[in-house]
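Take a look at the following structure, please.
One chain of protein is taken out of this complex; the other chains stay put.
Right after this comes chain A.
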Amino acid sequence: MIEVDRVGRSFTVGRGRARRTVHAVRDLSFTVGAGEFVGYLGPNGAGKSTTIKMLTGILAPTSGRVRVAGLDPTRRRTALARRIGVVFGQRTTLWWDLPLKDSFELIRHLYKVDRADFHRRLDELADLLDLGGFLHTPVRQLSLGQRMRGDVTAALLHEPAVLILDEPTIGLDVVSKVAMRAFLRRLNAEHGTTVLLTTHDLGDIEKLCRRVMLIDHGRLGFDGTVDDLRATAPGRESLEEVVAHLYTA
């Protein structure tokens, strides 16, 4: 579903003498198969969001080759958009001034979702994510947790084969977090949706991901199961300690 082959992305920053090149991602390779649930970990500035932007066609890689759902994201960006769902926890992809329901209607048209399919899907998602209370509220008036649920719904209305989430649990309270995890697990199990998510919350990883990839300074440092991850630092109690050990190593 996702193929990343020797991908690099650098940015030139600063002017004049202070000009330098930041290598956000270097020589990154991995593949994610259909139906997998993968956690993408790494310290701040490791290159997670940059990777996700390349997978979704927002950024063109400086080197290497990316394929998502069989398409080159840079060349076939709009075609790819129909096959993937994307959620940025840090910002909404919804229309700020529109009621949630209107945003969804707009998405139905943009993604050319059949009306009957759309209503079936929306009913299902609204039920699972408990949207009933705020479907007619403008997005700017929603709380963070409500907005996040709205964003996840928006990303799934066209039934994408791949769901890519950048920090989907950031800022959520315990109850919302548990609900979001239950929802994502169910989505993956029942619909077979391939999921790739970044997070700083290791609870997300423990509860959801069979596979973990760890990136640091733009390079892949670990790729394996959660148990493999624990085994890299035997004797440490929590997953937090294990990961902290890897980040500082």
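The rule we apply is simple: contacts are C-beta pairs under 8 Å (C-beta built on N, C-alpha and C of every residue); 3 or more make two chains touch, one makes a residue touch a chain; residues count from 1.
The rule is simple: contacts and distances are computed from a predicted model.
Per the UniProt record, the chain missing from the shown structure is "Transporter", taken from the list "Assimilatory nitrate reductase catalytic subunit", "Transporter", "Putative ABC transport system permease protein" or "cysteine desulfurase".
Shown as candidates are A:Arg77, A:His191 or A:Arg219; the residue that touches the absent chain is A:Arg77.
Screening A:Gly57, A:Gly150, A:Pro168 or A:Gly218 for touch with the missing chain picks out A:Gly57.
Within chain A, the residues in touch with the undisplayed chain are 11, 49, 53, 56-60, 74, 77-79, 81-82, 84, 86, 88, 90-93, 95, 97-98, 102, 106, 109-112.
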